[in-house]
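Note that this complex is displayed minus one protein chain, with the remaining chains in position.
Chain nomenclature is as follows: A and B, assigned in order of appearance, with residue numbering initiated at 1 for each chain independently.
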Amino acid sequence: MDLASKIVLPLLQLIVIVGLAPLVKGFINKIEARLQNRRGASIFQPYYNIVKLLRKDAVVSETASWIFRATPYVTFISILIIALLVPVLSSAVPANFTGDVILIIYLFALGRFFLALSSLDTGSAFGGMGGMREMMVSTMAEPALMLSVFTVSLATGSTNLGHITSTIVDQSTILLNPSLFLAFAALAIVIIAEAGRIPVDNPFTHLELTMIHEGMILEFSGRYLALIEWASSMKILLLLTILVNTFLPWGIASEMTFPAMLISFALYVVKIGFFAFLIVILEMSFAKLRIFRVPNLLGTALILSILAIISLYVVG
Amino acid sequence: MTHQIIVNSRTVDILAVLMLMLTIVLIGSSRLRVCIWAYALRSFVLALVSGLIAYFSGIHHIYVATGVSIALKVIVIPGFLFYIINKIKIKEDVESFINYTLSLLIACGLILIAYYSTESILKFENVFMRHCLPVSLAITLLGFFVMISRKKAITQILGLLAMEDGLFFAALSTSYGMPLVVELGVFFDILVSVIIMGIYVYRIKETFDTIDTDSLRELRE
Partner (left out) sequence: MAEHLFIISIILFAAGSLFALCFYGWQRVGNYISLIFAAIASCFGIATAVVVLSGGSPVHIDFHLLLPIIKYNFLLDPLSAYFILTISVISFVACIYSLGYINLYVGKRDIRFLGFIYNLFLLSMLLVVSANNAFVFMIVWELMTFLSYFLVIFEHENKENRKAGLMYIIMAHIGSGLLAIAFFIMFTYAGSFSFDDFRQVASQIPAVYKNIIFFLVLVGFGIKAGIFPLHLWLPMAHPAAPSNVSMIMSGVMIKTAIYGFIRFYFEFVTPCPPWWGVIILIFGAGSALLGILYALQERDIKTMLAYSSVENIGIILIGIGLSMIFRSYNLMALSSLAMIAGLYHLINHAVFKCLLFGCAGNIYYSTHTKNIEELGGLIKRLQVTAPLFLVAALSISAIPPLNGFMSEWLIFQSLLNGFNIPSVLIKIETIICGAVVALTGALVATCFIRAFGISFLALPRTEHAKHAKEVPVIMYVSMGLLAGLCVFMGIFPAKIMMTVNHVSSHLVGINIIKSITAYDWMQARMVQTNFTGLSPKSATVFGLMLLAITFGALTAIRPGFVRKFYETWTCGISPDPRLEYTGTAFSRPFAVIFKSVLRPKLDVAKVYSVPNFFVKSMTYVGEISSIFESYLYTPVSNFVLKASDRVRWIHTGNIHVYLAYIFVTLIILIMFFR
């Protein structure tokens, strides 16, 4: 790959992820509203929200320290670095050498670390509660996430997402392995947990009994809130991208020609839209779980992912 | 091995794993209706698998088993179980002697045991349908475990049905089904036992006002 594509491609990836993320959120909200027989806000509403928030000043608590003010940047930047590492439009990711999927998982952890700290920083009980619950959910989700990703990487021989995608595109029969099917199920449950959707967390609520992610970000305002909301919608998009381009990578471009990129982008949008629709269906079918039933669900995901690897090892 | 055979075998494997996941749902869920739906779905997938195996291998008597399977296990038995539940109006919680996490861990351990003990067989066999034997053994073990650890009689019925599913699947995948007469016999056996158990559950509820098998032990005095 020549130098131009090495710079253009990551930039393009960043623009797609950063630009598309609020649209995904808007799309999910719109579909959900329609299915609930409401009109719903426009698909572009999250964009309007972000622009509005970016133009406002912020009110910061007196109790909070520099950690509170640094957190939005840390979260946003860590998600952007992940956006450079994930194959979005092309299976050849130029920033491949920077890191692999383990780095991605721990970069998510970096954002979460600072968010949880800033939730404790303001000294309000909502924040502490949100932080505690978020740490509980993410702690129980992390082994399942790791192991299901490891299943895929053991089946394809690399932990690097770009390599995984290109290997699966080349030899599609790898995908028909039942171990990968189990890994897909586990990954789906974990993505619901990490994205903060029902049945794990309710993204629309502001009641303290029910909020996890919303509780952590309650005190942010203005530009900070814009960055954090943008980062969380990018997180959902990135998780879906990992799911889509690992398990359904057909159509992804292998070379950097314009028509290939266009097709890849169109297919990408369709696939993400399909999974967003599935998320909405799941949201509408289940009620939010009681908070201490969530570890049970995530424990099931862990069992599924352990089984995925074991069956891969034993049966091959 | 040709590409087509690999695709076929992998498809059957994926459906087998789907059945295993539904059995895990049986262990993991806390509502009775969900368990019965999981059973119905699993029987449907099993029928699909036996249909596919019949199609791939061309052995026609398996089609008969498929048809009977669909009729009995997907339609009649779950319907009958739902009918019983509606009749006896019990609390629809699944009560068990072991707490959730421990039962999940034991389930995981049982599946690992199933995989580990069939590993030496799998090393020698050729590539076709490799996941089916461990999965069927796992479903049988899980069914037995459900029978041991649940309190309500309905869930014990479901455990027995899981065991039967597992054994049927094992026979199906390794030796393309037992002789037709045997299979039909087993099917009707199951049907009759479920009906009898259902009637008894109804009667027990009528008489003692509970179907908690734990408190049924008091009868021995």
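What we mean here is this: a residue touches a chain if its C-beta (ideal position, glycine included) is under 8 Å from a C-beta of that chain, and two chains touch if they have at least 3 such contacts.
Everything numeric here is computed off the predicted structure, so don't read it as measured data.
Engineer: Out of A:A21, A:M140 or A:L297, which touches the unshown chain?
Structural biologist: Spelled out, the listed residue whose C-beta touches the missing chain is A:M140.
Engineer: Which of these touches the unseen chain: A:L12, A:I43, A:L120 or A:L248?
Structural biologist: Only one listed residue reaches the unshown chain, and that is A:L120.
Engineer: Hey, which of A:K25, A:H163, A:R197 or A:K235 is the one touching the hidden chain?
Structural biologist: A:H163
Engineer: Tell me, which residues in chain A touch the chain that this view leaves out?
Structural biologist: Answer for chain A: residues 54-67, 69, 73, 76-78, 80-81, 84, 95-100, 102-103, 106-107, 109-110, 112-113, 116-117, 120-125, 127-129, 131-133, 135-136, 138-140, 142-143, 145-147, 150, 153-154, 157-160, 163, 219, 222-223, 227, 291-292, 295, 302, 305-306, 309-310, 313-314 touch the chain left out.
Engineer: Which residues does chain B use to touch the chain missing from this display?
Structural biologist: Residues 99, 101-102, 112, 116, 119 of chain B touch the chain absent from view.
Operating definition for what follows: only the chains that are shown with their structure count from here on.
Engineer: Write out the stretch or stretches of chain A touching chain B in their complex.
Structural biologist: 173, 176-179, 181-182, 185, 296, 299-300, 303-304, 306-307, 310-311, 314-316
Engineer: Would you tell me which residues of chain B are touching chain A in their complex?
Structural biologist: 3, 6-7, 10-11, 13-14, 16-18, 20-21, 24, 28, 100-101, 104, 107-108, 111-112, 115-116, 118-119, 122, 130-131, 134
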